[in-house]
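A single protein chain has been omitted; all remaining protein chains appear in their positions.
For reference, chains read A and B in written order, and residue numbers begin at 1 within each chain.
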Amino acid sequence: MRQVELEVLRYNPETDREPHFQRYRVDCQEEWVVLDALNHVKETLDPTLSYRWSCHMAVCGSCGMMVNGEPKLACKAFLRDYQGVIRVEPLRHFPVERDLVTVIDDFIAKLASVKPYLIPKDKAPQAAEYRQTPAQLKRYKQFTLCINCMLCYAACPEYGLIPKYLGPAAIALAHRWNRDSRDGGRDTRQEEIAATEGAWECSFVGACSEVCPEHVDPAGAIQQVKIESTVDWYREHLMPWLRK
Amino acid sequence: MARSNKPIVWGPFAAGGTLTAFLTPVLVLVTLLQPSGLSYESMHALAAHWAGKLALVGVIGLSLWSAAHRLRITLYDLGVRADTLVATILYSATLACTGAAIYTLLKV
Partner (left out) sequence: MKTDGMSRKPYVRAITSEWIFRHPRYMRYMVREFSCLFIGGWTLLMVWGLKQLAEGPAAWAAFLELLKSPASIAFHLLTLAFAAYHSVTWFNLTPKALPLQMGEEFVPDWVIAGAHFAAWAVVSAGLLYFAGAL
């Protein structure tokens, strides 16, 4: 058992003009994560505390928040890794709806805009199942691991500075579909990810890949998009006869 | 949204970044050590040869371009919002300096 002090950002849109911090002293088990501490607060100390969570095992992507200034999944932030007061804030770069709940509309819209689903190569209905070799699967597998937790958006300074930026996860997921041998939608997605607000706002800070709990490496995906888009651009402008 | 023309400036940046990664440290070391290769005779021979001129312009131009592009991004990161103005100034200065280098080399 261990007593942990949490400093949690509180914001009630109906009564508060701006957020403030509230401290809670919690008796915790040694193996607990920040999410366990929050649940304990909500169950025994303060039922008004609001936050998102679901699976408690780092697969759903719901519980992203700032723990001591770092974007973390609350279910994957072990109390034993922290000393002193633990500051818990909503995920950075998103508006605060209430307490630790953020407004994620921007991310959802951007994700939808890159069409993160299979766009068949031809319009005719399939005759049989898609066939894919292990090598073809491996080509994009890493980018399928994204759980849409938005930690990368909180870590990315460019997303903080440029609200229109598509952001790491959206571009990585577009790249995932572009590299899928079954897919034929790259041209469509390029309109979004090769736009100025797409991959080009990235300056390869690399923070997104560092905080990603699933090791998707969105930074790598974005650089690959930049290179592919550059090759496309020079081919299109310097060798127009190659145009389809 | 439409596809950006950023590749025009990013392509040379990537090329310049790669070039400076391979060359700049050793070139700086050479100008520090000032070995025999830096004598007037050797350097003049290098700059007089058409291949030498081409190499010098290539290295100078791409090094300056990648530095200018990076500076543009950095200024934005630091809060300077006038990106178009900054870009115009920096890229123009790069082209001007590269032009000056070409002009100088033509006289050697």
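The working rule: a residue touches a chain if its C-beta (ideal position, glycine included) is under 8 Å from a C-beta of that chain, and two chains touch if they have at least 3 such contacts.
Not measured: the values here are computed from a predicted model.
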item: Visible chains that the absent chain touches, using the contact criterion stated earlier; value: A, B
item: Candidate in contact with the missing chain, chosen from A:C60, A:I119, A:L145 or A:V205; value: A:V205
item: Missing-chain contacts mapped onto chain A; value: 11, 13-14, 18-19, 69-70, 92-93, 95-97, 103, 134-135, 138-139, 157, 160-161, 203-207, 209-210, 217, 219-220, 223-224, 226-227
item: Contacts of chain B with the absent chain, listed as residue ranges; value: 17-18, 20-38, 40, 42-44, 47, 56, 60, 63-64, 66-68, 70-71, 73-74, 77-79, 97, 100-101, 104-105, 107-108
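Here, only the chains that are shown with their structure count from here on.
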item: CA centroid of chain A to CA centroid of chain B, Å; value: 37
item: Chain B - residues contacting chain A, complex; value: 1-8, 10-11, 14, 73, 76-77
item: In the complex with chain B, residue positions of chain A that touch it; value: 157-158, 161, 190-192, 194-198, 200, 203, 226-227, 229-230, 232-234
